[in-house]
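One protein chain omitted, others in place.
Entry: chain A
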């Protein structure tokens, strides 16, 4: 039984975006790959129950509690690090116990920074706080909309390792346009092209795949070729 899924077809006005969609999510990382404008973010938003211009003609099932990370860290500048960490609980009308908040900050390497403000944080620290905010939700399904695409390469690699470790045991679905990112993290890689979702081969062995692994470079190069074919 899948944890979440979308079945049916997705239309945008009178254009069919995805035909015969059957997306099922299980525990582990599912990477949704595709060229810009292919509709991968639309699929993610539909799955998360967020409004989009597109329509799903079919069924959706998803857990009540979904974690969400967007491309922008969405940190609130007027709230402290701790305030940002508590934000989702506050929006839900719940509370985050102080001990757990402390533990979460430690988990992402921000121990002792609770009183700081987002403006005081570096780009990497901001994304780590955004990750901690997502972890605080303790959701079985976590949807990531290109959360690492704006980061520099070393920070991105660090975030891959951290996110992979901290989100273990959950169903994670990540939209990305970066083949290397998808190959490093994906237990499954789905390529959205020409209105269809294709399952692609993944790299075996422990994830995230080591950046120095020659298999990663080869697979990424092959995937770029495949995606280019998708555009043509």
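Everything that follows uses one rule, which is that contacts are C-beta pairs under 8 Å (C-beta built on N, C-alpha and C of every residue); 3 or more make two chains touch, one makes a residue touch a chain; residues count from 1.
Criterion: contacts and distances are computed from a predicted model.
Colleague: For the chain omitted from this view, which of "Cytochrome c oxidase subunit 2", "Xanthine dehydrogenase family protein subunit M", "Putative hydroxymethylpyrimidine transport system permease protein" or "ABC-type quaternary amine transporter" is its UniProt protein name?
Modeller: Hidden chain, UniProt protein name: "Putative hydroxymethylpyrimidine transport system permease protein".
Colleague: Decide which residue listed in A:76, A:95 or A:149 touches the omitted chain of the complex.
Modeller: A:76
Colleague: Which listed residue, A:10, A:46 or A:66, touches the chain dropped from view?
Modeller: A:66
Colleague: In the whole complex, not just what's shown, which of A:15, A:92 or A:196 touches the removed chain?
Modeller: The missing chain is touched by A:92.
Colleague: Which parts of chain A face the unshown chain closely enough to count as touching?
Modeller: So the residues of chain A touching the missing chain come out as 48-51, 66-68, 70-72, 74, 76-79, 87-88, 90-93, 137.
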